[in-house]
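If you scroll down you'll find the structure; I have some questions about it.
In this view, the complex is presented without one of its protein chains, the others remaining in place.
Up next, chain A:
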Amino acid sequence: MNTGDLHLLTGAYVLHALPPGEHADFERHLPGCPSCSEEVRELAATTGKLASAVAVVPPPVLKQRVMARVAAERQAPPVVPRQSRRGGTRRGRALSRFALAASVAAAATFGSVALWQYQEARDARDAAQRTEGRAADLASVLAAPDAKAVSGGFAKGATGTVVVSRTLDKAAFLASGLPNPPEGKVYQLWFADGGSMRSAGLMDVSGTTGAAVMEGPLDGASGIGITVEPAGGSAQPTSDPLALMTLPA
């Protein structure tokens, strides 16, 4: 089947009207065809209207049954390419695995930093496990369905990754290879918001690894920075940033 014919299958595809073979052919064609993908998104949204038009009032017992099952049902982690996982065990472990799965998924996008990121996520998990609340916060950002990561190197071989979830309106910063700050100094994180810097809290570094959910919402931030500040932190940066990173879109 040639490409021209495949273009015509957008309608049949979103209606689930293709036999399995052609359905698979079309799905292979989709990633390389932006115009088809756009049309599929629009036509799928259109079929959604057809569904809403036949909405009924569900019997209350259906909700009761579903909610009862939900309480006992395990959840799947975010998509990890070519791998399917089935639920976690306890909540805590599930979260850690979420974090790992998310960073592995993110790493797939940023191939060269994959290994480092995996290591980083493990370190982050270990660090995070020391404080459970922080672990949950951090894991929730790393595991967010829309989490995106950007990595970069900065001074003296240190590297940093910023993970952003637009739906959670949160960012997390992971750093490795950072020396402990000089006596009486701390690392402080910043959101770059237009022309100004907005404090996003302090970051503990132990054993050269730091992982923190940045304080405050993303709002309009376009980037993040890290500086060395006097103990307790500053209202505005008082030193040149060790690193400035642009947030992923």
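Brief remarks follow.
In the analysis below, a contact is a pair of C-beta atoms (placed from the backbone, for glycine too) under 8 Å apart; a residue touches a chain by one contact, two chains touch by 3 or more; residues count from 1.
Methods note: contacts and distances are computed from a predicted model.
The UniProt record for the undisplayed chain lists the protein name "Sigma-70 family RNA polymerase sigma factor", from the options "Electron transfer flavoprotein subunit beta", "Sigma-70 family RNA polymerase sigma factor", "Transporter" or "Imidazole glycerol phosphate synthase subunit HisF". By the touch rule set out above, chain A reaches the unshown chain at residues 8-12, 14-19, 38-39, 41-59, 62-63, 65-67, 69-71, 73-79, 87, 91, 98, 140, 143-146, 165, 167-168.
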